[in-house]
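Every protein chain except one is present and positioned as in the full complex.
Chain nomenclature is as follows: A and B, assigned in order of appearance, with residue numbering initiated at 1 for each chain independently.
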Amino acid sequence: MPEPLLTLAGVHTHIGQYHILQGVDLAVPRGELTMLLGRNGAGKTTALRTILGLWKASSGSIRFDQAEIAARETPDIASMGIAYVPETMGIFAGLSVKDNLVLAARESALDEARLENVFRFFPALRKFWFLPAGLLSGGQKQMLSISRAMIEPRKLVLIDEPTKGLAPAIINNLIEALKELKQTDTTILMVEQNFHAARSLGDGVAVMDSGRIVHTGRMADLAADEALQTRLLGLSLDVHQ
Amino acid sequence: MRAIDTLLSGDLPRSRLLALALGAILFALALAPFLFPGTRSLDVAAKVCIFIVLVASYDLLLGYTGIVSFAHTMFFGIGGYGIAIAMTRLDAGWSALAIGTAGALAVSLVLSLLVGLFSLRVKAIFFAMVTLAVASFFAILASQLSDLTGGEDGLTFKVPEFLRPGFRLLDEPVLGVVFGGKLITYYLVFTSALALFLGLLRAVNSPFGRVLLAIRENEFRAEALGYRTVVYRTLANCLSALVATLAGVLYALWLRYTGPNTTLDFAIMIDILLMVVIGGMGTMYGSILGTTLFIVAQNYLQDLMKMASGATRGIPLLPDLLHPDRWLLWLGVLFVVCVYYFPLGIVGRLRHGGARKG
Partner (left out) sequence: MTQPSDDQGPLPQARIDTIPLLILAGVVIVAFFLIGSASTWVTLTIAGVAMGLLIFIMASGLTLVFGLMDVMNFAHGLFIAIGAYVGVSTMKAFSSAAGSESFLENLGALAPTLLGAVVVAGLIGAFFERVIIRPVYGQHLKQILITTGGMIVAEQLIHVIWGPDLLPLPRPETLRGSFLVGDVAIEKFRLVAVVVGLSVFAAMMLVLNRTKIGLLIRAGVENKEMVEAMGYRVRRLFVWVFIVGSALAGLGGALWGMYQENVTVHIGAQMMVLIFIVIIIGGLGSVGGCFVGALLVGLVANYVGYLSPKVALGSNILLMMIVLFWRPQGLYPVNRQ
């Protein structure tokens, strides 16, 4: 088995006086979409932010692409080929849709082919191309946020609850886009509460509780095992459908 | 010992050196008319007393609440103008003094409430900017409303008979000291300042003071614990303003004059900042050390620098840097060094050193 793209070993993170991550061990295999599940407050968002250096790990090791990154600064980590789609979407509301994407394309000017690909999934973005992103609807903002992660090839994309608060039609649209992103050999680590999305996208799965990983396995196995779901997540995932 | 503990509200100096320094300053101020005869030194002593109160009241904001205000001199000025206006308009007696003081306190209370409610909800930076603007507005107002305030010239006024320099309590000097209005005024200033300082010390060591510290340390947490941080901050702001107003009353009473240059000048605001930080933020005793050091330096360091400047004549630049008018340069450098390396100022150094020895 090849080395995973991302490996967390014994990662602890403190925010102020709160001890959020309490020894996270996690491997994200190359080319797969790993689902990170868990109850609210389990530390999923903190895990993503710690990988990116937005919170500093107080101890433990984070290896990405054969390099130790736990002590590095956020811009350096991101430059290694990691994109981030935060829960808050992180849209620059005062900038146009175009300028949001221009900034996301760090290496070069916007690539026409990739842009067409983005428009294919999210036609609304073409329509609002020159308008301030703040005017977009919630779903459109999420589309823009994901598009920013797709506009240039990235090795790893961290996505935090992209379906939160969105209507089912838009969620299906997003799922299709993310499936497409998976085809491009991009590794994805994704936090999700929506089971439908989690089941249709996840290859591997890791479940967090109280700042630790308490289960790892294949998404399909978890989806099939209701007893396990209840034990890990407190309730059957199917309820969420 | 118990009595001292009570008097100091349980907040003892906690360092032998600090206790020694404070004792020496208290001794010198208490007996200033006898120890340092002469008008200039008595002026210095009175100014030290008054500024200790002014600086301590500012420390309540800066050190204990973590708020930077540039409007402290405004409240100082309100006190001064309050009695100056009352004394010039009314009969220069005790009742005018009381009316002036009460009026000034009322104005300060309303203003500090307004400023507080208006801008304490927002960030420290915004508060600092707004108070700077408000204070400069007030200074302009004072110089423009010359009918009321005397404009740039300020107001010279008569004090109650008892406090006038011409008044004699004893016909003959005792121990070479004239027992007259000046002496009485000094002791009025001294005891008021002492009482106000002890009052502030009590306030910061009360449950109220501890909540302020909790807010300073972690606003978010204090809010979560159920403290209405805005309310506490506004209270601290008002208390601080009221004490500053009283200090302004005392200063005007001592000078028998109030004008923009003695109260509202931005330079005084800078002086207060320097005194608090050099003495030690968040340590009431810092205001005593900082003020004494600063005002003594202001009055006597220049003489020393004149000598040094003369001695270094011929060397480029150095005489200019040591020019007596540049004393503020060196205190400014000391200030910056304090903020970086000794956030608790002199008091912090003394206490730290004392703890190590003990």
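The working rule: a contact is a pair of C-beta atoms (placed from the backbone, for glycine too) under 8 Å apart; a residue touches a chain by one contact, two chains touch by 3 or more.
Not measured: the values here are computed from a predicted model.
Undergrad: Could you list, sorted by label, every displayed chain in contact with the chain left out?
TA: The chain that is not shown touches these displayed chains: A, B.
Undergrad: Given that one chain is not shown, which residue among A:Ala124, A:Ile159 or A:Leu233 touches it?
TA: A:Ala124
Undergrad: I'm checking contacts with the chain that's been left out. Which of B:Leu26, B:Ala195 or B:Val333 qualifies?
TA: Checking each option in B:Leu26, B:Ala195 or B:Val333, the one touching the absent chain turns out to be B:Val333.
Undergrad: Determine which one of B:Cys49, B:Leu183 or B:Val277 touches the chain that has been left out.
TA: Touches the omitted chain: B:Val277.
Undergrad: Where does chain A touch the missing chain, residue by residue?
TA: 52, 54, 73-75, 78-79, 83-84, 86, 88, 90, 92-96, 99, 102-104, 106, 123-124, 127-128, 130-132, 134-135, 137-140, 148, 165-167, 169-170, 173
Undergrad: Provide the residue numbers of chain B that touch the chain removed from this figure.
TA: Missing-chain contacts on chain B: residues 62, 66, 68, 118, 123-126, 128-130, 132-134, 136-137, 140-141, 144, 266, 270, 273-274, 277, 317, 320-321, 323, 325-326, 328-329, 332-333, 335-336, 339-340, 343.
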